[in-house]
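Written below as C-alpha cells is the structure these notes are about.
Shown here: the complex without one of its protein chains, the others still in place.
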Amino acid sequence: MKPTLGTSGLIFNEPLLWEKGKKSRYGASLPRRDVDEAPIAQEYMNDGLDLPDLSEVDVVRHYTRLSQWNFGVDTGMYPLGSCTMKYNPKINEAVAALPGFSGAHPLLPSGLSQGMLRMMYELEHHLAEITGMSAVTLQPSAGAQGELTGMLIMHAYHTSKGNPRSKIIVPDTAHGTNPASAALCKYQPVPVTSNSNGILEPSAIADVMDEETAGIMVTNPNTLGLFETNIREIASIVHKKGGIVYCDGANMNAVMGIVRMGDIGVDLMHLNLHKTFSTPHGGGGPGSGPVAVQDFLAPFLPVPRVIEKDGIYSLSDDSPQSIGKVHAFYGNVGVMLKAYAYILTMGGSYLKKASQLAVLNANYVKERLKKIYHLPYDHPCMHECVFSDKNFVDNKVTTLDIAKRLIDYGFHPPTVYFPLVVHGSIMIEPTETESRDDIDQFIAAMTSIAKEAQSDPASLHDAPQITKVMRLDETLAARKPCLTG
Amino acid sequence: MKEIDELILDDDVRYAEDHEWARYDGDLVRIGISDYAQDQLGDIVYVDLPEIGEEFAKGEEFGTVESVKAVSELYMPVGGKIVTVNDDLDDAPELVNTEPYDGGWIIEIKPIDPGDIDDLMDKDAYIEMLKEGA
Partner (left out) sequence: MRYLPHTDADIADMLSTIGITAIDNLFETIPADCRTSQELSLPDPMTEWELKDLMTELSQANATLPETSVYVGAGSYDHFIPASASYLLSRSEFVTSYTPYQPELSQGTLQAIYEYQTLIARLLGMDVSNASLYDGASALAEALLMAVRITKKNAVLLSSTIHPLYRRVVETYLAPTDCTIELLPMTQTGETDATTLSGKNDYAAVAVQSPNFFGCIENLASLAETTHENGSLFVASFTEPLTFGLYKNPGSLGADIVCGEGQSLGIPRSFGGPGLGILTCRAKNVRHMPGRLVGKTVDREGRRGFVLTLATREQHIRREKATSNICTNNSLCALASSIYLASLGGTGLAELARLNYDKTEYLKTKLKKAGCTIPFSAPTFNEFVVAMPDGFREKYSGLAARGIVAGIPLERLHPALDNHYLICVTETKTKGDLDKLVTEVTT
C-alpha cells in the first residue's frame, strides 16, 4: 500500500493524576513566607485536600503525553464543516501573552487601561466594517452567547415597541444553538423548511411571518454551505411585519469583503472569533461571539460600551435601554487580542483573499469528490460542501464508518450527521489555510476510502485501526455515567 | 435497522401512531414502546419516567426515552393516572430494547376510559401504517 499520511508512532499510556504522585510531592515553587501565621478560627478550616501531590516532572510528563493523544490543526487537516478550523497564527499567541495584557485588571480606573480599551474600541470598529453594521459588542463569550445576546436585544427592542412578541422563525438547517438560544429568551421557534435547492424560499417565510413573530434567525451562508440568495426578499417580508432579521455569522469566512451583511437586510448578527478570525479552538473554547448591530439596535447593547473622546478611551454604563450584561466584565479579552492581531496582519485585502480561497478550496473538493460521493445539492457552494453516504448503503457502510476510516489516513473527519436535513451528511470545510497539495492528499484518501467501502467494507467497520483507542462505548458511558474519578 | 417484516409485533397489544403500545392488565393499562420504536432509537441509555400519581390526557407527553444521540418523547396512547412505573429501567434501560413488550414496559396507568384502547390500531393496522410511512 502506498504510504499515506496517517501512520502510527510511539504513544504512551498515562494514568490519571490521582493514580500517580505521592503525598508531599511539590510541582510548583511556593512564594517565600515573609509574614507570621495569623490566628484563624479552627471551625472554619477544612481537614486537608483530597488532591494528588505530584512533582514538576510528573506533571510535565503527564500533560506532554496527554497532548500527544490529540489531533490539532497543527497536526493535520481538520475539515470540520461550520467550524472553520483555519491555522492559528503563533504571533497572535505571543502578543496576547504580553504581560501588559495578561496582567491587566478589569476594574482599574480607565486611565490605567488605555491599551486594552483602545484595542477593544478598534476591534469593534473593524468588525463593524467587515459586517457592514454600525455598532458592536465584544462581550459575548462564544457564538451561542452571542445568539442569546442577539435574542435579548430583539426582545428588548420589541418590548420598547409595546409587544415583546413570542415566536421566532428558525430554518430547518439551523445549528442547534439557534433554537436553544431562542428558547432561553422564551421565543417559540417556528420551523421553516428549506426548498429543494437547499435555501429558504420567501413564500415559506411569508406564510409564517406575522405580528407575533419577533423575526428570523438565518444562517448565511447556511449550514449546507449555500448562500441564502433570497435574503433581501426575506428580510423585506420580515421587516414589513415589524420583525427583525438576525444572522448567525458562523460562516462569515466565505464572504469577507464580498458581502456586507448590514447592506442586505440583516439587522444584527454574531461572529465567531474562534472560527473566522483564527483564534484557536482550545479543545472546546474559549471563543468569543461579538454581536454587530444596526444603529436602531445600538441602545440595547450590553454595558459597558467602550467610548472614545479626543483620543482617550473609557467605559460607559450610560445606556438606559441596555439589556444588561452577559459577562461579569467585558468578554474574552484574551481571545479578542488574537483576533485583533489577525485582522491587523491580514488587512482588508488578505481577509477578502482568505474568503476567496476558502470558497475556491471547497468548490475544488466538491468537484473532485462529486462523482464518488453523493452530493445532495449540486450547485456552486461557498466555503463548505455537503455530501452523504447514500452511495454506500448497499455495502452497509455509513458516514460514521467513513469518518473513522479517514482517521487511519491521517485526517480529522469532517462534520458528520449535521445539518439534519441531509441523511448521513458529511460536511467538508477545508478553509483557506490548506494548500492545494494537502487538499489533494485529502481527496486521495477519500477516494481510496470509497473504493474500500465497496471492495473491503470491513476495513471501514473496523476503523480506526491505528489510534490509541478505537470505537469507544458511548452507550455504556451514557447508561452508567462515570463523571468523577 | 430492522426491515418491517423482521419486526416483532405482539398480538395482545394495541398500537398508537407514535409507536407506543397499550395492553389491558386487569383494571389497569400497561404501556411501552413497540419493537419498531426501540429499533429506530438504537441502544437506549435512559428513560425519564413520570411520578406516580400524575395524570395525563390521551396524546400528552408523559416522559422521554433516550439513546446516545437522540431523545424521543413518549405520548399517552390513552389518558389516565400513573399507578406504577418500571423501576427496573433505572439500572437496565436496555430492557426496552431487549424486551419491549415484557420486561421493558414503561408505565402502568388507571385509564380515564378503559374503552379508549379499542380506538388504537391492532397489529395489522400498525403494520400498514409502517409500510405507508416507509
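Order of writing sets the chain letters: A and B. Residues in each chain are counted from 1.
Going forward, a residue touches a chain if its C-beta (ideal position, glycine included) is under 8 Å from a C-beta of that chain, and two chains touch if they have at least 3 such contacts.
Bear in mind the structure is a predicted one, so any value in this text is a computation, not a measurement.
S.K.: Which candidate, A:124, A:432 or A:452, sits in contact with the chain we can't see?
M.R.: Result: among the candidates, A:432 touches the missing chain.
S.K.: Using the document's definition of touch, tell me which of A:332, A:398 or A:441 contacts the absent chain.
M.R.: Once the missing chain is taken into account, the touching residue is A:332.
S.K.: Which subunit B residues would touch the chain omitted from the figure, given the whole complex?
M.R.: 46, 48, 66, 68-71
Basically, only the chains that are shown with their structure count from here on.
S.K.: What's the distance between the Cα centroids of subunit A and subunit B, rounded to whole Å?
M.R.: Centre separation, subunit A to subunit B: 39 Å.
S.K.: Spell out the residues on subunit B that touch subunit A in their complex, using ranges where they run on.
M.R.: Counting only subunit B, the residues touching subunit A are 43, 45-46, 66-69, 93-94.
S.K.: Show me the residue ranges of subunit A that touch subunit B in the complex, using the header's touch definition.
M.R.: So the residues of subunit A in touch with subunit B come to 417, 474-475, 478-479.
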